[in-house]
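Yeah, one chain of the complex is gone here, protein chain that is, but the others are all in their spots.
In order of appearance the chains are A and B, and numbering begins at 1 in each one.
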Amino acid sequence: MNAWLLAAAVLLVGAVGPGAVVALRGPAQQRLLGASLAATAVTAVLLLLAQGFGRSSYVDVALILAVLAPTGTLVFTRLLAGDPSGAEN
Amino acid sequence: MSDTLVVLALLLVAVAATGAALTRDPARQAVVLALLGLSLTVLFTVLQAPDVALSQLGVGTAVTPLLILLAVRKVRRFGRREPDRDEEE
């Protein structure tokens, strides 16, 4: 039994799960909230998995995600805010 | 322990993929697709394939939603211009 893997499993249920539920309901900007919480939690999960499996090279995946997630969210907000016709649907 | 993680990641992928298939509005669907990319990344990492997880991260989290949002924007602009031209004639 590995404390790091256990923490990763708990986070998958308790933090990524709610993020996914929020990301599946409501208007687009509310879904973004759920998606970005899920991204933060997934980064933590990937770090914990790297430690739990004992492979330090897995940390690279978490590093890339930590860079890509805010960039992706900024692109989303830019395109959603700059498109007033999107409010009709 | 590792089996539990695989089952959790698979469940997450199933939920995200079903949600992506059932969402109608493309702008909202893009957010759900980003979530699907995230959950696939977790699945691949749990299955000890961090290189696949890295490429999935780049494609699924950043590029696919961006392409969809840009396409939606282009189509909406084009669609808005069409009726105006009809009125002028």
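The rule is short, and it goes like this: a contact is a pair of C-beta atoms (placed from the backbone, for glycine too) under 8 Å apart; a residue touches a chain by one contact, two chains touch by 3 or more.
Here is the rule we use: contacts and distances are computed from a predicted model.
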item	value
Among "NitT/TauT family transport system ATP-binding protein", "NADH-quinone oxidoreductase subunit M", "Formylmethanofuran dehydrogenase subunit A" or "Sodium:proton antiporter", the UniProt name of the subunit that does not appear here	"Sodium:proton antiporter"
Omitted chain - touching chains that are shown	A
Touching residues (missing chain, whole complex) on chain A	3-4, 7, 10-11, 14-19, 21-22, 27, 29-30, 32-34, 36-37, 40-41, 43-44, 47-48, 51, 56, 59, 62-63, 66-67, 69-70, 73-74, 77, 80-81, 84, 86-87
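Assume only the chains that are shown with their structure count from here on.
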item	value
Of all residues in chain B, those that touch chain A in their complex	1-2, 4-5, 8-9, 12, 15-16, 19, 23, 25, 27-28, 30-32, 34-35, 38-39, 41-42, 45-46, 48, 50, 53-54, 57-58, 61-62, 65-66, 69-70, 72-73, 76, 80
Residues of chain A that touch chain B when the two form their complex	1-2, 5-6, 8-9, 12-13, 16-17, 19-20, 23-24, 27-28, 31-32, 34-35, 38-39, 42, 45-46, 49, 53, 55, 57-58, 60-61, 64-65, 68-69, 71-72, 75-76, 79-80, 83, 85-86, 89
